[in-house]
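Every protein chain except one is present and positioned as in the full complex.
Letters A and B mark the chains as written, and numbering starts fresh at 1 in each.
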Amino acid sequence: MTALILPPGAGADTAERSSPVPWHGMLWVTWRQQRATLVSVPVVLAAAAVLLVIAGVRVRADYGNLILRGDFNNGDWAFAQAMDFLMQVAPVLIGIFAGAPVLARELESGTFRYAWTQGLRRERWVIAKLALLGAFSAVLAGVFGEVFAWFFQPFISAGDTSVTNGLVFDTRPVVFGAWALAAFMIAACSGMLLRRTLPAMAVTLGVYLGLSLLTGSFLRGHYPVSGFWPAQSFECAWLVVLSAALIVVTARLARRRAA
Amino acid sequence: MNVIETTGLGKAYGKSWALRDCKLDIPEGHLAALVGPNGAGKSTLMNMIAGLAVPTEGTVTVLGGYPAGSPRALDSIAFVAQDAPVYQNLSVSDMIHLTRNLNRRFDSDYATARANELAIPLRRKAGKLSRGQQSQVALTLALARKPRLLILDEPLAALDPLARQDFMATVMTAMADNGVSVLLSSHAISDLERFADYLVILSHGALAAAAETDDLLADHRVLTGPADEADRLAQTLTVVQDKRAAAQAHLLVRTADPGDPVPPGWEAHPVTVEELVLAYLRAHRKTPSAERSMVPR
Partner (left out) sequence: MTVLTLHARYEADADRLHPVPWQRMIWVTWRQHRAAFISVMAVLAAAAAFEVAEGLKIRHDYAALAACRPLSSASCQALNSVFNSSDWHVANTVDIVMQVVPLLIGMFAGASVLARDLETGTFRFAWTQGIGRERWTIAKLVFFGVPVAVAAAALGELNAWFMAPILPQENMTVMTATVFDTRGIAFPAWTLTAFMIGAFLGMLLRRILPAMAVTMGVYAALAVVTWLFLRPNYPIGGFWPAQLLEGAWLVVLSVALTAATVWLARRRAA
């Protein structure tokens, strides 16, 4: 049995108004419904960014000594590898926590009956929410990618690795943001399809992993462009196209979903 | 033996008291109704008796002295929480098997027979049943444990009148057949008037009255007489409720002895359960000491 609990303030006015909700209205509704996510994800990333800045300052101090000692601190490199490693899973984590509950929670709890009415408005609701939250996740991830790139720069300068190495290429801001966007859309679409948050999160992990594995071991080797920036732009472009396609699919699914 | 005994029982959530200074002695064999408006502390009291919540102050024991929540208390008490929480994704027969595994005593045959009797499909998931059926399943699982005390938190709230009757019939049968004592809460007094032979009235986190229904009715009467004599009379009696019209006064009073003479010029009427409960709830609301901030359940 589904409990009909009205989320605070949200939904009711969409159901009653006869004209489509204006975009600024969707902004407010999205904020009210997802504020736990909209606050906690940036807070976590900000905390991680502070950690990176502190570590980055330390690394630079050590790097200065590198010239003198001829030996870059091993501890720094171990930490950098650990961070690079966490960066590999960061987009999908942002995606599953922000994306999977967006629609699945409403379907799970039955609140979608308030949120959705008929035809076009339901699609508009879905598109607006996903576009807003997806863009937010991507921008947030992009900014975090910048912080990480700054932190990581000494290791590239020292020749430990290079920006074209698969595991580093992934973490550069543009592509990193695009992967977060794609992860968010995969999660949201899975949530719509499965109607339950937890399975949607699990499926997203699987799909994301498959996609990133395929990209790293196969697709990237066959890009029609070469060079760091063209490759970054190309990967970003197809991920954005994929995300847009997923929004459309999700909106279609929402329309077909009988209330 | 008292099935429920509390002394100085209180529960605070943060700084506000949901229930305070509650003294109860409910003897066995009764269907005790716990009545009061929403937020009066009914669920808080029931959760403490069932051993789910730990008292902030005071003590609560069940079935002749076992601390609430102790293994022996859990063994002999069945609790059906508000909204009959059963696992929505389990079938009725899974729920039966689950409950059997969680208890020393469990009568699977009884549970299965009851479900069949109620035409509840055993293979259907609990979440797909109607609210009335879900309540019946929760009650059946509780009774199949052969408890000595059955605690039901607002079991009727979500049911339609027919389902209410079926539900109460099951409870009354269990009382008659197995000698189960029952504590049942409700915010609607009319539901319980016909069944409850013991009343516990809660208001704003405090106990307003608790006694056998017949004793309470016998101890109270409504006196109707001239309004200008009412103040003088009120000083000599325990007045629960004082209603004045232009010339007439209606005093709901508590008398020590049902045989007390009626004052000259006044008429005495018996009270109904509903009048009595409402009078106590109103009276309690007016006292300044009851103006404590309450948190809902």
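Note that a residue touches a chain if its C-beta (ideal position, glycine included) is under 8 Å from a C-beta of that chain, and two chains touch if they have at least 3 such contacts.
Given the structure is predicted, the values throughout are model-derived calculations rather than measurements.
The hidden chain makes contact, of the residues B:W17, B:F79 or B:Y198, with B:F79. Listed residues A:W31, A:F85 or A:W229: the one in touch with the omitted chain is A:F85. Check B:L9, B:C22, B:V35 or B:A50 against the missing chain and you find that the one touching it is B:A50. Although one chain is not displayed, its contacts with chain A can still be listed: residues 40, 44, 75, 78-79, 81-82, 85-86, 88-89, 93, 97, 101, 166-167, 197-198, 201-202, 205-206, 209, 212-213, 216-218, 221. If you put the missing chain back, the residues of chain B touching it would be 1, 28-29, 47, 50-54, 63, 71-72, 74-79, 81, 83, 85-88, 90, 94, 97-99, 101-105, 138, 145, 148, 177-179.
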